[in-house]
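A selection of the complex's chains, in situ.
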C-alpha cells in the first residue's frame, strides 16, 4: 500500500470512472444446463460464474440438520484467472471468502423449508480483477433465484475503497493493490448488511462514507439483478404461452 | 461420474437406436453443434471456450519460465490439469481430481504431446536451467456429455491462440506459441451393438464402453483409450478408428485451420 501513483486526477480515476462510479456490469441468467440455477456475471474485468444445486441430499450424512437445509458455498479461482498461474484447489483466502460469502447469503435463504437438505452454491472465478468476492455473491444471489430457492430477498454486493485519501466505489485491481483501504459489503434491498469486511486504514468518518457509497453501489446492482430476473421470467412465461397457443 | 437415467428414458433411447435414430436427431456418427470462442480470458496467455451442444469447457493456457525436467534439460515442459468442478455436474465433487479427472487430463496431455503439436525444443530458454512451462488448465463448466472431445478441442484451440509472454519476463519480444499439428480427439460409445459418436450425457450413462481416438492432421493416430467396463470387438475398434479419422479431419478443417 504505497501512495506514489496518482490514482485520481480532477475527480477522474485511471480507468476514466468518477469516484462514485462502479464498473460496467453484465449479467446472464440460466447459462448452465446441468445446474438447477446459474448466472454468469462480469464486473469490469472480473468474470465469474455461479451455479446452485439443491435442495438435495446431504453427503456426508453427519452434516445434516434436522430442522433446516444447510448452505454450502465454494468460492474457487480457476488456475488461469490471475496474472501468475495459481495451483488448483482451495487456499486459505478462498476458505475465508467461501465462509463470509455463505454468511452473506444465508440470512435471506428460507432454509427451514428444506430440513435435512443442502443447498450448494458454487462460484468459479474465470478472470480476477479485484472484487471477485462481491461479483461472486451477486452472481450467486441471481443463481439462487434462478434455481427457485425461496428467499426473503436478493443480496447485492459491492466494495468501496480508499485511494489518494478519497473514498471510491468499486475499486479495480490497481486501486486495490496500491490503495489505502478496501471495504466490501453485501446487503438486502432493505439495507440490512450481510457482509462487511475492511482492511487498510480509514478514520471512523471515512468508514461511514465508504459504507454509504458501497450501499449505493449495492442498490444499483440490485436493480440490475432484478431486471435480469424479470426478463428471464417473462421469457419463460412467453415460452409457456406460446406452447399453450400451439396446443 | 455416471448419471442415473430413468428406465423409461433408457427404453426410449434404446428403441430410437433400433430405428437408427438419436434423441436429438443426429446420425450415429454426427457431432452436436460445435462453437469455439477464443481469448475469453485475457489474463491467460491463451484461452478458448468450447461448446459441444450444451457441454461447455473453458481451457486456459498460462506460459511461465521455470526449470526443465532433469532428463530433458533442453526442452520446454507441458503440464496439463483438468478440474471437474462441482459447478459443472451434480456428480462432480469438490476436492483434488479423482480418477476421471486424472484420466481426462492425461488424455488431453497425450493428444498434445504425442501429436508433437508443441515443439518443446523451441521452448528452451537457457539449456538445463530455464525453459518455458506451458500450463494447460481444463475447466469443465457444464457436463452435458463428451467432455473429453470438448476438452481436447479447447486445449488445442487455446494453444493456437497463445502468446509466449517473453517481454513480461525480460526475454525479448512476445511471439505466438509455435503449434505444429492439430490433434483432434473423437469419442464414441458402444451401446447394444451400435457405435454413437459424441455421446450426450444420457447416452454416456447408458453405454458401458467408450473409445477415444486422437488423430493428427496427416490422418495418423497419436492416441487411443478405451474406458468403461464393457468390451469392444476388433471390428468395432477398426470402425471407430476409421470414422474418427473422418470426423477429426472435418472438425480440424472447419474449426481450427484458417
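Annotations
When the chains are written out, they are named A and B in that same order, and each has its own residue count from 1.
Just so it is clear, a residue touches a chain if its C-beta (ideal position, glycine included) is under 8 Å from a C-beta of that chain, and two chains touch if they have at least 3 such contacts.
Owing to the predicted nature of the structure, the values given are computational and were not obtained by experimental measurement.
Each chain type appears once in the view; in the entire file the copy numbers are A x3, B x3.
Throughout what follows, only the chains that are shown with their structure count from here on.
One simple way to say how far apart two chains are is to compare their mean CA positions; for chain A and chain B this gives 31 Å. Contacts from chain B toward chain A in the complex involve residues 40-44, 47, 54, 56, 58, 60-62, 64, 81, 83, 85-90, 94, 96, 135, 137, 139, 141-144, 201.
On chain A, the positions that touch chain B within their shared complex are 32-35, 45, 47, 49-51, 53, 56, 74, 76, 78-85, 88-89, 120, 122-124, 126-128.
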